[in-house]
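For this view, one protein chain was removed and the others were kept in their places.
Here the chain labels run A, B and C in written order, and each chain numbers its own residues starting at 1.
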Amino acid sequence: MINIVILTLLVVIAIAIIRMKDLFAVVMLLGIYGLLSASFFVAMDAVDVAFTEAAVGAGISTLLMLVVISMTGRREITTRHKPFSALFVVAITGFLLIYGTLDMPYFGSADAPIHGHVAPRYINDSMQEIGIPNIVTSVLASYRAFDTFGEVVVIFTAGIGVLALLSVVRRPEDPEQIAVINDSMHERHLVIRIIAKILIPFILLFALYVQFHGDFGPGGGFQAGVIFAAAIILYTMLFGLSTARRVINQSLIRLVAATGVLLYGSVGLATLLSGGNFFDYNVLANDPIAGQHLGIALIELGVGCTVAVVIIIIFFNFAARREMQLNNKKQHQDKKNKESSSC
Amino acid sequence: MLMGLFNHWVVIALMMIGLYIVIAHGNLIKKIVGLTLFQTSVFIFYISMAKVNGGTAPILADDIIQYSNPLPHVLILTAIVVGIATTALALSLVVRIKETYGSIEEENIQDQDNQTFEQSNSQKDSKQEKQA
Amino acid sequence: MDIVINISSGLCLFVGSFLCLSGGVGMLRFPDFYTRMHAAGVTDTLGSAMILIGLMIISTGFLVFIKLVMILLLGMLIGPTTSHVLAKAALHNGLEPQLGHEDADNKETTSSNP
Partner (left out) sequence: MIIAATLAIFVAMILAIIRGIAGPTLYDRILAVNMFGTKTVLLISLLGFVMGRPEFLDIAIVYALINFISVICVLRYSDTNEFKHTPDEKESTDKEC
C-alpha cells in the first residue's frame, strides 16, 4: 500500500520537473524526489540502498547541482525543439515496454525467477560461509568482490576526470586576506558556525560507526565515505575554501584516494599469492571465517577511503572553480571601473 | 493485475519522463536532471523486483524465515555511488562548456559551432584561391 | 502497565501527528513566506519531538531507545537553526515580509519596515 502512494507522488514530482523553467526549483524538487525514493527503498526492505540514496541522492547530488547552477545561471530559456517527435518516440517506447511487462512476474511474488539462482544460497549459507549477519555486505564485499572492485575503480576514474577538467592552479594566498574573509563570514554565519562545530565531530564519529557497523546493520564503506565527505563539505561551506584547504592537504588526500583503490586490489593479490582465488578471503587467516572478516574489513576500508576522498575532491574542485570565476568577474569589473573613472 | 504490475508501470512512466526531458529540452542541466530521473527509475525497478511479500530486510536475525532478495540491493547500492560520480563528471563538463561558449543552451552552442565552422571554411577557401 | 504504556504512547503520537498536519496546512494556507516559515518551524520541532517520544515509550531494546534520543536531539538542534538561517537569508536577500492586511496601502508597509 505504501509503495503505491510513494510511487504516485514520484510521478507527480517528475511531471512537475518537466514543466518547471526555474532550474533552482528543479533542483529542489530533485532533492524531494531523492528523499521520497529513499523512503520507497525503506518500504521495500532495502535498508542499505536507502542509506546510500539518502546520503547521495538527497544530499550530495543536490549540492553539486546547486553549485553548478550558481555558476551557469538559473533560467532555462525555453527552446523545446521538436517536442512532438520526442513525445512520439517516448510514447512508442513506453508502449512497447508496457507490453513487455505483461509477462513479468507480479510484484512481491516469492516464486519469481529472480528469487531462484543464487539468492537462496546467499540467504541460507552466507552465515556459515562468511559469518556476518548483513547479507548485503557479505555479497558486496565477498561473493561479488570483483564486481565491487570495478565500481570503486569507476568512482576513482570519475574523480580523476573531474580533477582533469576543473582543477585550477591556485596562487598562494596571503593569510591576511584569508583572515578578512574569515571574519566577514564569521559575522554572517555565526549561529550555523557554532551549531556546525557541535555537529561536525558527531558526523565524523557517526561515519566511523557506519563504516565498522556495516557487518551487523545497514552501512559499509560506500555510505560511510559519503557521510564523511558530507561533514568535510559542511566545514568547507561555513569556514571558507582556503581554510579547508589548509586543514586538508590536497596532495595528501589524492594519495589517500589512490591508496584506497590500491588497498582493495592488494587484498585480492594477497589472496592470489596465498594460494586462493582472486578475492577468496578464506586463505587470509587460519580460520576461514576469521579470514573473511579480515578481508571484508580491509576492503570496506579501501572503499570508504576512496569514496570519501573522491567526493571531497569533486566538491573542492567545483567550489574552487566557482571562486575563480567570481574573482575574475570582480577583477574585470574593477578594471572597467578604473577605465571609466580615468576617462 | 493492476496491483501486481503497478510498480513496473510507474517505473516505465518515470523512465519515459526522463527520456522525454533528455530529448526535448535544450538546457544541459535539465538534460542531466532527466538522466538522473531515468537512473532512479532503474533503481526503483530493481528494488521492487527484490521485494518478497512477507519478507523483511536481508539482515539475518533469529526467528525470521522470509527475507527479501539481497542481490539487487548490492547491485543498486554500488550503482548509486557510481551514478553520483558520473553525474559529477557530466556537471564538470557543463561548467567547462559554459566557460567556453557562455551558454548552456544546446541551440546557442550549435549556432556558435556552425559559425566557427563556416568561418574556418571560408578562410580555407580564400587561402586556396590565393594559392591558385 | 501495558495499557498505560500503550495509551501514553498513543496520546503522544496523536498530538505529534496533529501538530505535523496543522503545520502542513499552515504551510499551504498562510499568505507569505515568513508566516509559512512560522507554521512549519514551530510545529516541525514539537511535532517530531512528540512522535519520537511516543515511539520511545513503546520501543523495545536499549539501542533503539538511544537512537531515537539521538534523532530527537538532532531535530532539536537542527530545526530551529535552519529556521533562523532561512529567515535571515531571506531578509538579507531582500524578500520583504507582508505586513498589515492585504488591502493595506503601500505606505504602511514601507513605513513599518526597518
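The rule is short, and it goes like this: a contact is a pair of C-beta atoms (placed from the backbone, for glycine too) under 8 Å apart; a residue touches a chain by one contact, two chains touch by 3 or more.
This one's a predicted model, so the numbers in the text were calculated from it and none came from an experiment.
Student: Taking the whole complex into account, name the chains on display that the unshown chain touches.
Tutor: A, B, C
Student: Touching the hidden chain in the complete assembly: which of A:131, A:217 or A:295 does that?
Tutor: Answering carefully, the residue with contact to the hidden chain is A:217.
Student: If you put the missing chain back, which residues of chain B would it touch?
Tutor: 56-57, 61
Student: Give me the chain C residues in contact with the hidden chain, please.
Tutor: 9-10, 13-14, 16-18, 20-21, 23-25, 27-28, 31-33, 36-37, 40, 44, 48, 51-52, 54-55, 58-61, 63-64, 67-68, 70-71, 74-75, 78-79, 81-82, 85-86, 89-90, 92-96, 98, 102
Student: Just checking the interface: what residues of chain A touch the absent partner chain?
Tutor: Touching the missing chain: residues 2, 5, 9, 12-13, 16, 22, 24-25, 28-29, 31-32, 35-36, 38-39, 42-43, 45, 47, 50-51, 54-55, 58-59, 62-63, 66-67, 69-70, 73-74, 192, 196, 199, 203, 206, 210, 213, 217-219, 223, 227, 230, 233-234, 237-238, 326.
In this section, only the chains that are shown with their structure count from here on.
Student: Give, as an integer number of Å, the spacing between the C-alpha centres of chain C and chain A.
Tutor: 29
Student: Inside the complex, what are the residues of chain C that reach chain A?
Tutor: Touch list, chain C to chain A: 77-78, 81, 84-85.
Student: Under the definition above, what is the set of chain B residues touching chain A in their complex?
Tutor: By the definition above, chain B touches chain A via 1, 3-10, 12-21, 23-27, 29-30, 32-33, 36-37, 40, 43-44, 47-61, 66-74, 76-89, 91-96, 98-99, 104-107.
Student: Would you tell me which residues of chain A are touching chain B in their complex?
Tutor: Residues 3-4, 7-8, 10-11, 14-15, 17-18, 23, 26-27, 30, 33-34, 37, 40-41, 44-49, 52-53, 56-57, 60-61, 64-65, 68-69, 71-73, 76-77, 79-83, 86-87, 89-91, 93-94, 97-98, 101-102, 104, 106-110, 112, 114-115, 118-119, 122-123, 126-127, 133-136, 139-140, 144, 147-148, 151, 154-155, 158-159, 161-162, 165-166, 216-218, 220, 222, 225-226, 307, 310-311, 314, 317-318, 321, 325.
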